[in-house]
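Every protein chain except one is present and positioned as in the full complex.
For chain A:
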Amino acid sequence: MHGDMAMLLLADSRLPAGGHAHSGGAEEAVRVGAITGPEDLARFLRGRLATAGVVTAALAAAACEVGARPAPERWQRLDAEADCRISAPAQREASRTQGRLLVRTTRRIWPSEALDSLALAVPDGAHHPVALGAAAAAAGCEPRQAALAAAYTSVTAPATAAVRLLGLDPVLVHRLLADLAPALNDAAHEACVIQADDWSDLPAHAAPALDLLAEQHLRTEVRLFVS
């Protein structure tokens, strides 16, 4: 019951953990002309949810389980699973930065052994979904709620960035997000089917276009977003 409230807080773009400065590849996609309007954006979001969204949801769900029985070795192993599922170095760095900021913020909101042990086990910053799952556990969420929050933020960040960068109608973009509800549920479901600690079977969907966008973005001179 506390889990619902915590999930809302964790998924809220107003959570002060640095998420507002990440576009999930949308800024570069806008720059190269891959997103020019609502139709492109809808396809981008659907693709992102089906790939990076599912992977991040699965990692968050697994991290939420670890958070219930935290141990340094388990955090390090799960973080390594995240590492090998994020191919682009630019994305890895962005993910670790977001994870570090999220742990810092949520440790003050939900002081807990889960987050303390993660901060000690991965001191330079755990990957964002691992940090999100740990925070979800600290806040009283179930793995499914952690997965939902992770999948949800994987599409809201680029959607908001596209509104800012292209001046799209924000109501129309929210309709696009609402249309993703069934896909979001599917992603959370897929994220939670893996047996505890058998992490080699966690989803590892690749999104080469997102990888390339992330790498190009890092080399673009004029950037408003970190990623």
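Basically, contacts are C-beta pairs under 8 Å (C-beta built on N, C-alpha and C of every residue); 3 or more make two chains touch, one makes a residue touch a chain; residues count from 1.
Note that contacts and distances are computed from a predicted model.
*Asks:* Report the protein name recorded by UniProt for the chain absent from the figure; options are "Fe-S-binding domain-containing protein", "Tripartite tricarboxylate transporter TctB family protein", "Urease accessory protein UreG" or "Sulfur-oxidizing protein SoxZ".
*Replies:* Going by its UniProt entry, the chain not pictured is "Urease accessory protein UreG".
*Asks:* Touching the hidden chain in the complete assembly: which of A:Gly125, A:Pro143 or A:Pro203 does that?
*Replies:* A:Gly125
*Asks:* Who touches the missing chain here, A:Leu45, A:Ile86, A:Ala114 or A:Ala161?
*Replies:* If we include the chain that is not displayed, A:Ala161 is the one touching it.
*Asks:* Could I get the residues of chain A that touch the absent chain, sorted low to high?
*Replies:* That gives, for chain A, the contact residues 14-23, 93, 96-97, 100-101, 103-105, 119-120, 123-125, 161, 164-165, 221-226.
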